[in-house]
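Of the protein chains in this complex, all but one are displayed in their positions.
Then we have subunit A:
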Amino acid sequence: MQARVTLERDLSAIRQDVLRLGGMVEQAIDRCIEALKRLDVGMAREIIAFDEEINRMRYQIEEACLETIATQQPMASDLRAIIAAMFCATNLERMGDHAKSIAKLTIEMADEPLLKPLIDIPRMAQIAKEMLRQVLEAYVEHDPEKARAAVARDDEVDALDEQVYRELITYMMQDPRTIFRATRLLWISHNLERIADRVTNIAERVIFMVTGELQELN
C-alpha cells in the first residue's frame, strides 16, 4: 500500500493535539477540585487563566483540520477522523469551560468555610476524569467498545449528582443561611455532570470515526 506521507503526518499531528488537549482538560478538572477542597483562590485563578490555553489549543486543532481538508482533500476514514477530531476538540474545550466555572464558583465561596466535607463531588470528578481518559484511549486505539465502556459510567455520575442535590436541599431547608454556599455546590455538581455528558458526545464521534455510523449513546 502506498502511503500518503503528508496526509498521514497531518492526521497524526491532529491526533496528538487532541490528546494533548485531553490531557490539559484532565489537569483542569483535577486542579479545580483541588482548589475547591482547599478553597484556594490563587489556584482557582490559575485554572481560569489556564482555560485560555485550552481555548487556544482548540482553535489550533480546528485550523489544522481546516487546512488538511483544504489541501489534502481527505476522503472516507480520513475525512471521518478529521471531523471527529474537530468535534472532540470542541467538546474538550467545553469541558475546560466547566472546570473554569467550578473555579469561579470556588472563588465566590472562598470567604466562608466549606458547607460540608466534600465526598460525592470529588468522587464525581474522579469518575468523569476516568471516563475522559478511557474515551481518549478509545480515540487513539480506534476502539468502539472502549468508547461504549467509557459512557457506561455516566449513570454513576448522574446518580451522584442526584444524591448531592438531595443532600444540599436538606441543608437549605434546615438553615437558609446555607443557601449561598449550597447553591454554588449544586452548580459545581451540575458542571461535573455536564463534563461526563460530554464524554458521551466524544464517544459517539469515536464510534463514527471507526465505523462510519452516527448513533446516539444513552
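Keep in mind that, in the parts below, a residue touches a chain if its C-beta (ideal position, glycine included) is under 8 Å from a C-beta of that chain, and two chains touch if they have at least 3 such contacts; residues count from 1.
By our rule, contacts and distances are computed from a predicted model.
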Original post:
With one chain of the assembly withheld, which option in "Phosphate import ATP-binding protein PstB 3", "ABC transporter permease subunit", "Deoxycytidine deaminase" or "Glycosyl transferase family 2" matches that chain's UniProt protein name?
Top reply: "Phosphate import ATP-binding protein PstB 3"
Original post:
Out of A:10, A:51 or A:78, which is the one that touches the chain we can't see?
Top reply: A:78
Subject >> Where the unshown chain meets subunit A, residue by residue >> reply: 1-4, 7, 73-80, 211-213
